[in-house]
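A single protein chain has been removed from this complex, and every other one stays in its place.
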Amino acid sequence: MNVQEALEKACPDVRSGAAADAVLGVRPRWVASPGTVAEAAGTLRAAAAHGLAVVPRGAGTRLGWGAPPRECDLVVDTRRLDRVIEHAAGDLVVTVEAGLPVDRLAEVLAGQGQRLALDRPLAGSTVGGTLATGAAGPLRLLYGGPRDLVIGITVVRADGEVARSGGKVVKNVAGYDLGRLFTGSFGTLGLIVAASFRLHPLPAARAYVTARVDDPHPAVQAVLHSAAVPAAVEIHAPPGGPYAVGVLVEGVAAGIAARAEQVARLLGPAAEVGDEPPAWWNRPPAAADDLLLELTLPPAALPGVLAAAGEAGAEVGGSAGTGRLHARLPASAAAAVPELRDRLAPLDAGLVVRAAPPGLHAGLDLWGPVPALRLMRRVKDQFDPGHRMSPGRFAGGI
Amino acid sequence: MTAPEELPKLIDDCVHCGFCLPTCPTYVLWGEEMDSPRGRIHLMKQHAEGTPLTPSMAGHFDACLGCMACVTSCPSGVQYDRLIEVTRAQVEQEHPRTRGERAIRGMVFALFPYPRRLRALRGPLRAYRRSGLDRAVRRTGLLERISPSLAAMERLAPAPGRAPRLPERVAARGDRRATVGMLTGCVQREFFPGVNAATARVLALEGCDVVVPRHQGCCGALSLHSGRADEARAFARRTVEAFEGVDVIVVNAAGCGSAMKEYADLLSGDPAWAARAEALGARTRDLAEFLVELGPRAERHPVPATVAYHDACHLSHAQGVRAQPRALLAGIPGLTVREIADPEICCGSAGTYNLFQPEAAGELGDRKAENVRATGAELLVAANPGCSMQIAAALRRRGEEIAVAHTAELLDASLRGLGRAGVLTQ
Partner (left out) sequence: MEEITRALVDLLGPGAVITDPVRLRTYECDGLTHHRATPGVVVLPESAEQVAAVVRLCVAAGVPYVARGSGTGLSGGALPRTDGVLIVTARMRRILEIDIANRRAVVEPGVINLDVTRAVRSEGYYFAPDPSSQQICSVGGNVAENSGGAHCLKYGFTAHHVLACEVVTPDGEIVTLTDGPGYDLLGAFVGAEGTLGITTKITVRLTRVPETVQTLLAAFESIEAGGVAVSAIIGAGVVPAAIEMMDALSIEAAEDAVACGYPPGAGAVLIVELDGPAAEVEHQFAEVERLCRDAGAFEIRIAADDAQRALIWKGRRSAFAAVGRISPAYLVQDGVIPRTALPEVLGRIDELSRQSGIKVANVFHAGDGNLHPLVLFDDAEPGAAERAEEVSGKILDLCIEHGGSITGEHGVGVDKSRYMPRMFTDIDLDTMQMVRCAFDPAGLCNPGKVFPTPRLCGEVPGVRKGVHPLVEQGKADLF
């Protein structure tokens, strides 16, 4: 049986890779779209038998993150794995297949007055892709990121075996937590096919408190150390200013006005309270010709980080409360990345290049220093001894 | 007293949860399981199951301060107080002490429970202190080990003769509300006569006739808490006899009060004394406990001072008296009371502990001194003379001085309108 036959036997939906299927310029020979977990397992088993390099893909909204794969024989597209397996509303838990778009999940949950407390990511993003990239937005401050909300995961290993960890109860310490391990692993350990999440009630009311400020730092600190329990503390720092600070409070309708007022007092006389987010809210820059950076920092390092990023010519915004900012850097300034990284290091801050225009990857260290890299390589060796899963996409060339 | 046969049952009450660990002074110091209550109970279990009492075992039992903080923190109601009491007696019986240990123990138990012998020591001690360390003494190494505490006592105690000796009866001021007996104690009587005088005055000012029996001696606490049960029983019988005429016996030393409340257990095996002992125990009250039960009547005058209140273990853990002294202090106008961090941890004085385990006692004293210093208080208030001496000595090692007073002395100053001078210029 040749490769094509083996793949077709495992998965009825296999086609040749098109130009549009290229992962950062690397075009796969085949694209398989399994419709069931069994088909996904069969696909990976066939790929293992034939030594194929595999890149899992959801909606592809963040496929440009990370480095191009060293090889890519097969893209496994999860979008046909899009069922809501179980929404146990009374338990505030949902179990879904990985290819389900997050937006659609949100609609289903909203029907019961609930939500997965992750910001709506880029339009069309799937649950699996969100997990694989560990992507989160402003709400991370109060609810945590994907790693904190996933309570169970089902994966297909590189060898095609289906494995599960966690479960569908929130409180559970039986066995290792593979859910957290696979979150943010960029498809290098296996294929995420299903996951369970803890849910939160949809808040009855929201208020956004925004203010233009000369220096966002005192405002951010004031809100962070207050008892206001903000759901998000964001900043917007375009080059040349002015800076803006935005705070989201969520809760019962009867209390929201008082709480927003409390935050407004902390932000100063220029603060405004509204029902809608400011235009810059949760909008990481998406210009294809620029570098998209993620800056991680202890919140108190904000002034230093803003200064360094500003001098490097970056436009900065994002979650000052959690210390995760995004920044856009013109491709022409790519050479400034190592220097910026060096300037951030003494501030205990880090820089990861999330996405870069084609052609820039080769000369660029996307990830910066990675502590415990040796252990990570050993984890990779265990899960994917043949180094066939998204090879080269991840930190340290994993 | 608890019979050794009861040990397995008492040991079984421990579920090994570990809640006692953070309140145990020796665990706090060394972080070792066998120097925690849970570990010591485990050692007792090993012994009860047939393991001979090894020197290492005895060492861990000796290292226990008997502060009973573990009894307070135990959610399962383990009676560690009874466990350690029986175990100490076993150690005394089964564990051969070295000659040096025997000498120190012999000296301590021949000295402390006897007020007259203590009194005899005061003059020479003062001379000793003035002359510096005597060479001969240093050669024996004996007094060197026990001298820091004795010297501290001497420094803290007022000069002999100035303190009034208490008459056998002190009459109530105004309408009499109660007739109480008063234990004068050994160390209290000889080194802190001022505390006894203050206690008697406060009781009288609050409307109590105070009876101070001439023939009282040591209550037996020191012996009881060191595994010398027979000796303790002899002291107990004498004390029971001395106080049988009064309704309430008021005690101002925490260790003595806690021992007297346990007389029933101590003499339970003696048919002639069991009932009398139980009756006496039931009538015993700590001074603060009694005053709160009685309720304030005398006028309180301001004492503008900042004080830190220290919980003596034998008051807080052994007798559960924590709120009453604080309530009394809170009733003094102008007084600011500061809490000391980690109040449940022993200061290291613990009866004879600072004599037998000077190093651990010193470390615990240092920790307590640091916490006391952090309160910024100018006066340390405690209901046990040993604690005050221990903490003051530890502060002095750091080159700091703090005035000390007994709760009774503060109340006395307030009731008599002496102000700050009543407690801070002694």
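Chains: A and B, in written order; residue numbering restarts at 1 for each.
We adopt the following convention: a contact is a pair of C-beta atoms (placed from the backbone, for glycine too) under 8 Å apart; a residue touches a chain by one contact, two chains touch by 3 or more.
Because the structure is a prediction, the values reported are computed rather than measured.
*Asks:* Which listed residue (A:Arg62, A:Arg157 or A:His361) would be found touching the missing chain in the intact complex?
*Replies:* If we include the chain that is not displayed, A:Arg157 is the one touching it.
*Asks:* Just name the one of A:His200, A:Arg265 or A:Arg283 that touches the chain not displayed here.
*Replies:* Spelled out, the listed residue whose C-beta touches the missing chain is A:His200.
*Asks:* Touching the absent chain in the whole complex: find that residue among A:Pro238, A:Gly251, A:Pro330 or A:Pro357.
*Replies:* Missing-chain contact among the listed residues: A:Gly251.
*Asks:* To test your reading of the contact rule: which positions on chain A touch the chain that is missing from view?
*Replies:* 88, 90-93, 113, 134, 144, 147-148, 155, 157, 161-165, 167-178, 180-181, 183-185, 189, 200-202, 204, 221, 224-229, 251-252, 254-256, 258-259, 262, 296, 298-301, 323, 350, 352, 367-368, 370-376, 378-379, 381-383, 385-387, 394-396, 398
*Asks:* Could you please point out the chain B residues that touch the chain left off the display?
*Replies:* For chain B, the residues touching the absent chain are 13, 15-19, 21-22, 27, 30-34, 38-39, 42-43, 46, 51, 54, 56-57, 60, 73-77.
The rule is short, and it goes like this: only the chains that are shown with their structure count from here on.
*Asks:* Could you grab the centroid distance between chain A and chain B? Build each centroid from C-alpha atoms only and quote it in angstrom.
*Replies:* 63
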